[in-house]
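Only a part of the assembly is drawn; its chains keep their places, and the rest are absent.
To keep things simple, chains are lettered A and B as they appear, and every chain counts its residues starting from 1.
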């Protein structure tokens, strides 16, 4: 990897870490369970790496097969994770009319 | 760079921003769901961008993988009962981490020869973290589901064996880093990482699984971030880092609420030690009849429900809401006291009670409700144990000394709903059950609650 790109990646990592800390420390305990499954779903982003492995050129068949398994696994992670999160949040959403009360949580 | 690549890069940037916004949305229940849609849109954008911008030659594997994964994932999401959330999340973890590990192996197969030092290091990390998270999460899911014994599994010399495996894994990692041509060493590392994941989680009691899961979540995120370094892909770095941090912060919060250190959770074999350490208590546990309990509740003016893990296992969330509504109909003020680590996941009680349509306004956090117990007529403890253990406050020698608790023993009268003499997560005896103000109503929480409701109706 080009050193300039590497350095930039380090910056991206550092900034994302700060931002993650800032954003996540503001999530109320009420939403910790959904948060856990939501970030789990987001970490399924390695799906995009799997896609390239499964369908990219110049790779041996074995790599395609690995890619297929990876795509399947990552998709389970993404679809399952978002689905579970959504089901949980739907429950919270039902209770939303009690607007201001929510701030107490 | 051609136009397709620019399009792809643009979708990645958009996805990164959407992921950040989605976590910001999580700071409030009202915006949480919109936040999730953003994250989903971001994921979708990134997938489309990849398919457009990358040089894809065969579609068959991609399409079948996406289809199969969607079916399994969708099925997992739709069928999961609320009480099985923790293990499903753990399972979902395992799959995500597996994907990260496999992508690493694939990269290794295709590009190993052209890799620079940094990339190779990141690749090693990715594969290692991915593999150990996969097996670790599987074990965690198994323990939570009860497929594997929940007790910490420990044996003599365990730490030595673990150390050996860990050192072996790291050693092969370093060796591979220096000698990229040593293909076998790479696979040895992979294998050892799989084994290491198992060994890490096996000795931890099922009650500590939430912390472990959070940590594994964090590892899965870091594996994704490492993948980002390998592929020079910023959206992977950002999403992975966000995930890594969220897992880490949550585990720290949980440990704080339990007044324990992370090292203690990971290496303490907590449950095991305590099983021996539980002392005997003087005094007797007094049982209360259903009718007496119903009478007390019906004529109280302030009642506080204190749900715990037992509420989750008994799936009693609807039953408690029905009882509460009956009481409210009679003019009783009903509140719910939510301890931050009640249950087995952070926010566990909130999710369950939300499922049962309990209004937010009735839920009170520990700091809010504790001062109110003195003016409470009846505190009803529903399958909670450790979170109401007064030893944590009064007995500095207790293993959970210093853990903040819900001070139900300040209430005029306490009714405890549990099945028998079972201990809680910590395995400690709870002196609350022997206090003069406390009476026990034995039985599964759900049936006890619905019987109570019937009895209240007849008062």
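In this text, a residue touches a chain if its C-beta (ideal position, glycine included) is under 8 Å from a C-beta of that chain, and two chains touch if they have at least 3 such contacts.
On a predicted model such as this, the values are computed, not experimentally measured, just so you know.
Chemist: Formula for the whole complex: give the number of copies of each chain kind, using the labels shown.
Modeler: A x2, B x2
Throughout what follows, only the chains that are shown with their structure count from here on.
Chemist: Between chain A and chain B, what distance separates the C-alpha centroids? Give it in angstrom.
Modeler: 16
Chemist: Enumerate the contact residues on chain B facing chain A in the complex.
Modeler: 15, 19-20, 22-24, 26-30, 32-33, 35-36, 39-40, 43, 46-47, 50-51, 54-59, 61-62, 64-66, 68-70, 72-74, 76-78, 80, 82, 85, 88-89, 91-93, 95-96, 98-100, 102-103, 105-107, 109-110, 116, 118-119, 213-214, 217, 220-221, 223-225, 227-229, 231-247, 249-250, 253, 338, 340, 345-348, 350-351, 354-355, 357-361, 363-365, 368
Chemist: Please name which positions on chain A make contact with chain B in the complex.
Modeler: Residue positions touching the partner: 1, 5-6, 9, 12-13, 16-17, 19-21, 23-60, 62-96, 98-99, 101-102, 104-105.
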